[in-house]
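A single protein chain has been omitted from the complex, and every remaining protein chain is retained in its original position.
== chain A ==
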Amino acid sequence: MPDKKKISIALKRGASCVGCDIAVVNFSEKLFELLEVADIVFSPTLLDVKYDDLRKMPDKSITIGLYHGAVRNSDNEEFAKIMREKCQVLIAYGACAHLGGIPGLANVSNRAKIFETVYKKTFSTDNPEGVYPQTEWTDEKGHKLTLPEFYDEVYALDDVVDVDYYVPACPPTHVMNMQILNLIKGWVEGKLELPPKGTVIAEEKTLCDECPRNPGKGKKIKIDKLKFITEVEPDPEKCFLEQGILCLGPATRAGCGAPCIEANMPCRGCMGPTSKVMDQGGSMLSALASIFGVSENELELSEEDIEKFVSQMKDPLGCFYRFSLPKSLLRRVVQDE
């Protein structure tokens, strides 16, 4: 139980699309229930506040901090650290803060290549002198201007600060927000304890375990052809993988309420892996490879034939690690000379 009757909440974004701020608004009418027990004291999207307001708050004066977005530059890192100092409980809110998320896919590239594309190669760019952003610049009159430093790779929140809890998904769904609401309310009212540090506030099962389309335990799925959701009109009731459509359900943590499946879209894995596996991509790779059917002339197939067969899976890296590349085992693409 906190020491006050009413707690305070701060929201801060890093490399974020701000969808996570909107997800907080998606508490909908329940937002008022939250506001009964909590004041939102800092949120650049929802309130008229300045960064200095946050800097000036005493350490540990905010009860709960929600940080959304990945850590892509020095500004993101600086504010992750400030949030850590000011908040008693720091929550990585949304896939980007949790695992790097969509911005984390930039780890297929690096700063030099990204700068080259953005500041040189894009069609609408005219930059014959090859000027790149500088972190510091002083004009003739001696005014100094600064910009945050763009890092070579993208990090998740817990790569730079200590994180208490994780709320996955891109963005966290209404079902998940209600779970947080109940937790916070229960805690403020002294009815609930906070979970152990490091908890991912979701389920420990995989999405398949709670999916209404699950063909049932023990039923072996076997596919010969892999299809992408962009190419087919999926059956609205049958398991996507059974239809040969890539679905990340077997490698993804449950708890989102499966809104995508309900909307007849396969899962793309935004909840990240369960705690039982080390790597979401590795886990999906095994699951997918295991349902590629054994052929009748298996013994005549060479490894090249098999490679051709599995290469139906286009862009395994992008599809298997869509939301979790910075938290995967290998974290980023390298160059092997």
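Observations
Everything below uses one rule, namely that contacts are C-beta pairs under 8 Å (C-beta built on N, C-alpha and C of every residue); 3 or more make two chains touch, one makes a residue touch a chain; residues count from 1.
Basically, contacts and distances are computed from a predicted model.
Here one chain is missing from view; checked against "Hydrogenase iron-sulfur subunit", "Acetyl-coenzyme A carboxylase carboxyl transferase subunit alpha", "Cytochrome P450" or "ABC-type xenobiotic transporter", UniProt names that protein "Hydrogenase iron-sulfur subunit". Residue-wise, the contact with the chain that is not shown comes from A:S74, picked out of A:N26, A:S43, A:S74 or A:Q88.
Of the options A:L35, A:I114 or A:M278, the residue whose C-beta touches the omitted chain is A:M278. What chain A contributes to its contact with the hidden chain is residues 71, 74, 77, 108, 149, 151-152, 155, 159-160, 277-279, 281-283, 285-286, 288-290, 292, 294, 298-299, 301, 303, 306-307, 309-311, 313, 315-317, 320, 328-337.
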